[in-house]
Structures are given as structure tokens and as C-alpha cells.
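Only a single protein chain was left out; the remaining protein chains are all shown in position.
Right, chain A next:
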């Protein structure tokens, strides 16, 4: 092969290599096939593109800046570090990029009711936001553990008019919320649009969410071209389901000079078993509509993920990431809760930016990697969300740290 072909997936069955597919109950199949057709039509409709571009610009606030992080760069003493400022988007994270796209599709399909799952609450807030904007009924499923640690976001969703339904099954985190959202969808399939927040689930969701998030990478490409006159040397992003990472990575996949690094959440450490690193600590299986890498025991039962960051607390990963891992195009590494917290504090003090704990995982990788690289190495990090939602969690950990030193 002379020209790399990493951007062509998935095939018509929604497969990226052996990953992806449509593993769902029959009740949902006709609707999922319908969604595939509608999305294909919308993708080729200039009116849809124009409407999407309008809302991206005037409602979300795109393009988001590509910011040269001078102090971070000086501190690391190596690679030249740029931050893609997705945390400056309306609602404070990259999630809104996908929500705007899907809500326009839902409207096109005549759906009156929107449901979504949420972990940290950022996708829930973004969904509640666009549902409010278009006057649609909105129901958000959220694990009870996550509700506890993300109360501010729960309140935001309610302010925006969404109903937030706590899910107590399992460990009350993102996986359980997704099960419950799927149950709702199966029950209300004709009236309801399921607005999935990440590049996972049955086809066409992984490809569709990627396409809506790819604006991140497309802008980055143009912005870095303007600033430096060339492509980046490396890209770094955190991965739960993997939508912010896929959005940044996808437009660069065929540029083989660009090193691409995805950062999973290692929680307490991969060897402790308390982590959320599906690629580094899991194996292939089938859950939530797709074949991908999963945290599972020897009997194929799903193991609960652990991460300090609710947004990464998921035992699976988008199937395109599983494929990119399998073929070796993207390198997937992991950082622990502790490393992410340290990076969180460094980013606050060095750049005056409070990052989401999710994004702090990507920053932790930057702190490891950048110092070893030359000054002309251009590194772009996706600052996927802001950290306001994480104040409670960070305060709790500061208290714990204080107690340990006394």
C-alpha cells in the first residue's frame, strides 16, 4: 500500500476490521437501519451541512482556539505544546459538537423525545442544552454514583428542563446508565431519539459521532498550518468511550508522520484491577451494540470500571479505537488517578486553565512525554473539557491528602 487508508471505515455493516457492528435486540434493528439511512442522506444534504455550520459557529462558539501553551512548554522543556480549547465551547466540553449534529438529525426524523446516558454529566448537560434549544422533551439516565459526585451537572440539566433519572443498577455509573437508556429506547422506540454521547454503540453511532466530532481535528489542522505552516508531530487525547480523541485523531489518521497517542484511565493502576483501561487491561467482546475491547472476567461478565474521572469510567471503548489499537496506528497508553490529579494542579497553576479531570489524563501524558522531545516537536493536546464540574472530587482528594500528611 502506498497511501495509508485509515479513514475509510467502517464498512456497510459498521465494521472497523472485526470491531463495531450492530449487536442489538430486534426491536431496535429497524430503527437503527432507519437512522443509518437518515444519517447518510443528511450527510450529503448541503442544507443540513449549512444548518450544522451555523449552530457550530453562533451557538457553540466554534472554531475553538488552538492555543500555544507557553508556560506549559517552558515547564516541560521539550516539545512545543498547543492546547485545542474545546473547554471553551458552550457547555464547557467537546460533547456539544456531537449533540448539535444529532439533534438536527432527530428533528429531521421528526422525533419529539430525546434520551441520553451520561457519566460525568457533560454529555447530559450538552444534550439537555440542545433539547431546550429545540423545544424537545429530554430524559437523561445517570448512574446514582455519578449523580453523587457530579451534583452541579445534575442541577444544570434540571435547570435546562431535562428529567434526570438515577440508575442504581450495578455500580451506578456510565455502563448502567447506558443499559437503562437502551431499555427506554426499546420501550419508546417510535417516538424517541437516543442521543449517544460517544463513539460507541451500534452502527451508525460510532461513525456518526466521530464525524460530528471531527471538526476538532479539521480545525486543528488549519490552525496549526496557519501558526506553524505544517502538520503536528504528535496528538494526545484522553479516552473513555473515545469521542474527543476520535474527533481530534480522525482527520490525521492518514498522515503517517503524525504520532497519535490515546490516554486511558488507569485508575488505581492497571495491575490493581481498579481501572478503566479497556485496551490496556481488557479483551475483545460484545456490549452495548458493538464488538470492542471490554473489561470482563473469564466468564464474559462485564467488570465495573474505576476512574477518578466519571467521564472515563466505562468498561468499553469505541470500536474504531479498538481497531486502531489492533493495527497499531494509534498508541494507547494510560495514566493513574494520581498522575491525572497532579497534572490537573499543574495546568491550573501554569496556564490559568482548570481542566476537566478527563482532560487532565491527556495532560499527564504530556508531562511524561514532552520533556523527552526536541523543541521543534509540535504536540497538540485536546483540552476536551473544563474542570468546574470536578471541584467536589478534587476537594475531596485534597482533604484525603491532608489527612495523610498529618
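Heads up, the rule we're going with is that contacts are C-beta pairs under 8 Å (C-beta built on N, C-alpha and C of every residue); 3 or more make two chains touch, one makes a residue touch a chain; residues count from 1.
We take it that contacts and distances are computed from a predicted model.
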Practice task
For the chain that's not shown, choose its UniProt protein name out of "Tryptophan synthase alpha chain", "Quinol oxidase subunit 4", "Ring-1,2-phenylacetyl-CoA epoxidase subunit PaaD" or "Fe-S cluster assembly protein SufD".
Solution key: "Tryptophan synthase alpha chain"
Exercise for the section: Out of A:85, A:113, A:183 or A:368, point to the residue that touches the absent chain in the complete complex. Expected result: A:183
Practice task
Taking the full complex into account, find the residue in A:53, A:152 or A:286 that is in contact with the omitted chain.
Solution key: A:286
Handout entry: Contacting the left-out chain in the complete assembly, out of A:61, A:273, A:300 or A:371
Key = A:300
Problem - Interface residues of chain A (partner: the chain not displayed) - result: 13, 21-31, 33, 169-170, 175, 179, 182-183, 186-190, 284-289, 291, 294, 296, 298-302
